[in-house]
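Working notes, structure below.
For this depiction, one protein chain was excluded, whereas all remaining protein chains were kept in their positions.
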Amino acid sequence: MTAELISTDVLIIGGGLAGERCAIEAAAAGHDVMILSLVPPRRSHSCAAQGGMQAALGNCVKAEGDNTSLHFLDTVRGSDWGADQEVARIFCEEAPVAVRELAHLGVPWTRVRGGKNSYVIKGERVEIEERMENDGLIMHRDFGGTAKWRACYAAAATGHAALYAVDSEVIRLGITVRDRTEAVELIHDGDRCWGAVARCLRTGNHFAVVAKATVIATGGYGRIYGQYTTNATINEGMGAVIAMNTGIVPLGNMEAVQFHPTALAPSNILITEGCRGDGGYLLDKDLHRFMVDAEPEKQELASRDVVSRHMKQRMRDGKGVETPYGPHLWLDLRHLGEAHLTTKLREVFEICRDFVGLNPAHELIPVQPTQHYSMGGIRVNKDGQAYNMAGLFAAGEAACWDMHGFNRLGGNSLAETVVAGRIVGKKVAEFVAATSLDVRTTVALEARRTAAGRAANWLQRTGPGPSVYAIRNAMGETMMSKVGIFRNGDELEQAVAEISALLADCDKAVLQSKVPGMNPELSFALRLKGMLRLAFVTANGALLRTESRGAHYRSDYPLRNDAEWLNRTLVRWAGDAAEPVFSYEPVGEIDLPPGHRGYGSDERIEMRDTIEQYNENVYARQAQHGRLDTVEPPGSRMHRGAWKEYV
Amino acid sequence: MKTQESATPRRLSFEIFRYNPEDPESVPHMQTYELDEAPYMSLYLALNQIRETQDPSLQFDFACRSAICGSCGMMVNGRPALGCRTLTSDLPDVVRLHPLPVFKLIGDLSVDTGTWFREMVEKSEAWIHTEQPFDPEATEARMDDDLAQAIYEGERCIECGCCVASCGVANVNKDFFGPAGLNRIARFMMDPRDARNDSDWFEVVANADGVFGCIGMMACHDVCPKELPLLEVYAYLRRKSLAAAFAKR
Partner (left out) sequence: MLGDLESSAVDLARRQVAYELLSGASGLVLALFMWGHMILVGSILTGSRGFDWLAGMLEDYYIAQPTVIVIFALFLVHGALASRKIPAQLAERKRMIALQKGLARAGHNRPATASDISPAQPHVESLLWIWQVRTGMVILVLGSFHVILLGFDVLTPLFGERIGIEALTSTERVRGGLWLPYALLLICVEFHAGVGLYRLGVKWGSGRFLSRRVLLNIERVLLWFFLVLGFIVLLVLAGILPPPLAFLLSGVAG
């Protein structure tokens, strides 16, 4: 049995790459660290990332001349200028160090082979002579939306290898990990966070963990799209929910949702972008390579939102392959050859064989775009500290640190987890060193009672009522069909209405099973309302944002509107409040002026202000929205204009 | 794509082990559920359907549902397999599901593989041992790509525990490193970044809880969903032990 209250210096909620990397930093500084995770850390969804991790090392011929400024340019353009450019800068500069550090921790990165190599580039087989002096350095592969080959990879299991290396370090440092434990409520007194209430998923017991600093690194929340996501079943977004429930910590850019072009139909298992990076084609039902017409320059390797939209359009034009599960398109890897597929893309090969029973060396792969990544999340400043709440930090996909803006580039998020883990971990360590634990245990025990009461309430409800699973399924259908790749005002309004109705249903839902212990149905029911609230603010945010930017595409407002919407959505919604509160803050200081992304449409509505005018009060305005002071002054790491010689 | 549509779907019957240790009234027993088969139905889909429509108390673990995270090992008709990757079309009409043996039972099909694997990692100190601190300024140390691929091959283990569950020795000797443990050891032995030399490893691996505990039942190799070349790994460890035994001190 666990005590009702335990304490630690640093509480990390989430055992994925971001959480664990952060934990290492704090533990190395001598603090007592505890990690909570729904699953053993190595089963976190970071392990599913196959493709690669962006870092401008410039080791192979196709990466020559790469540098952090080029990476910065790609990242900001990719974000459709929604990113915080200072954070993007910091990220691009730290990514090479983070990747090399992973090599130090044991990741078997694929290496440059000096001498002749044969690659497939844009469908052509090309011989390239790699420099002997680079032999044995970390290799790169091509990913969408980048000027150079930049994604470092460990064959086809980059996230897996990275996560295992980092988790090994966590174990080496003897960090306490409580797996099968879910954070269900933050302990706070209105402006200072003191840990979280957790629920043990073995026994169903609640206990409070009191901590000097709390880090939320719970990853994405793709499951608000029901089954229409590449995310794991555990990506249900409770991290964002508990932050939002405080009513004062805002979530940022919830409407910015990335759809991945190639999820395996019908199961929505991800087929990595590496396939297209290595030369895979997209074909329609007539086996026509439509991306060549649509994007002559980048072809299949345009950024994800662009490719997803062209695919969706193609299927709307009746060029999809019709099946009982809906239409899909084809991914063609046959020309890469069995040898390449069973080595460099082995995981893809296995997924095809095991889940649809086909051999990609000889057959086409059925694919469709589906929810993949959540750019939005808990809004934090550049130190990773949440708005309005001292002692609360967030990192990784759960956070809106905001280097991704409205579209993140493939390979940037895995790199973000370790870079943010390093940086935020350090800030957490500094923060903890400067504070002492003076929480009133009554606050913690009160929070615990509230959380336990919620579970008890679910168990007490009787009589007829909708099933929690039916509500979840309805939510998924609404989200994918109305808050998907193409959005418009009417559908978004319907979506908002439907989800409010589901929220009402949720209060009436009744459990079928009252068994003691973790009770899987109860465990899910406890998340359902939070998930619905996330879905609601996503749909509502999308409805309010009357422009198209990055992954957020409104067919009724097809242009990017820098005059009115060069900003970040913030949403707050207290656990007991009826409605969320939206507000908008500047994206951050602008260094690279808004322009054309290099792919997709070039049409847009230009800024009304000058860059100088925009930048003038940025930091003050963000502070008004709750941004807490950072250790270094805002803008200190901008390296303004450093990109200029590369455009 | 395989064509799986048939006129009338098969009626599948699932016999599932049930026991909830948290419930004093629960006793271990088998419970049967019936389900119509659907195209591409995996045990992930089937079990969720059973839980959502027939028995919400049923416990099992899935996370990635794409054979990557290693959460869903279970005994399928007596053989350990990943539930998410097992298609019902490959199974007979009656499917018996048990939790993996060896690991501590959490409830029904759910077992605690996490604790077992963490202990294994602690016991074998499966992390890079190095005196060199990380130098953020330096370029990465070089490594031959062939070696990187060889290490990667062992690194691919997803710690699903299927091999451990299938191994007779692991079933009776709690201290046996088990197939996955031996594989992890071999992966670090191979890694030049790890400062431990052959004779350091020798003490860990050359004993009845290490590679000499293995009696060559070979089930591990046959059930590993990631197709790890486990038998080659043991041969490597045996040969290394032999070399170390005869090496000069």
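The first chain written gets the first letter, and so on, giving A and B; residue counts start at 1 in each chain.
Here is the rule we go by: a residue touches a chain if its C-beta (ideal position, glycine included) is under 8 Å from a C-beta of that chain, and two chains touch if they have at least 3 such contacts.
Bear in mind the structure is a predicted one, so any value in this text is a computation, not a measurement.
K.L.:
Identify the residue among B:Met75, B:Leu105, B:Val121 or B:Ile151 that touches the chain left out of the display.
P.N.:
For the chain that is not drawn, the touching residue is B:Met75.
K.L.:
If you put the missing chain back, which residues of chain B would it touch?
P.N.:
2, 75-79, 85-87, 89-92, 101, 166, 168, 171-172, 199, 202-203, 205-208, 212, 214-219, 221-223, 225, 227, 229, 231-232, 234-236, 238-239, 241-242, 244-246, 249
Rule of thumb we're sticking to: only the chains that are shown with their structure count from here on.
K.L.:
Touching residues of chain B toward chain A in the complex: what are they?
P.N.:
Counting only chain B, the residues touching chain A are 1-2, 20-23, 39-40, 42, 51-52, 55-59, 61-71, 85, 87, 106-107, 112-115, 117-118, 121-122, 125-128, 130, 132, 134, 136, 138-145, 148-149, 151-152, 155-156, 158-159, 188, 191, 193-194.
K.L.:
Where on chain A is chain B touching in the complex?
P.N.:
Chain A reaches chain B through residues 39-40, 42-45, 47-48, 57, 97, 99-101, 103-106, 108-113, 135-139, 154-155, 157, 160-161, 164-165, 168-169, 171-172, 177, 179-180, 202-204, 232-234, 266-267, 269-270, 324, 343, 347, 350-351, 354-358, 363, 366, 467, 469, 511-513, 515-521.
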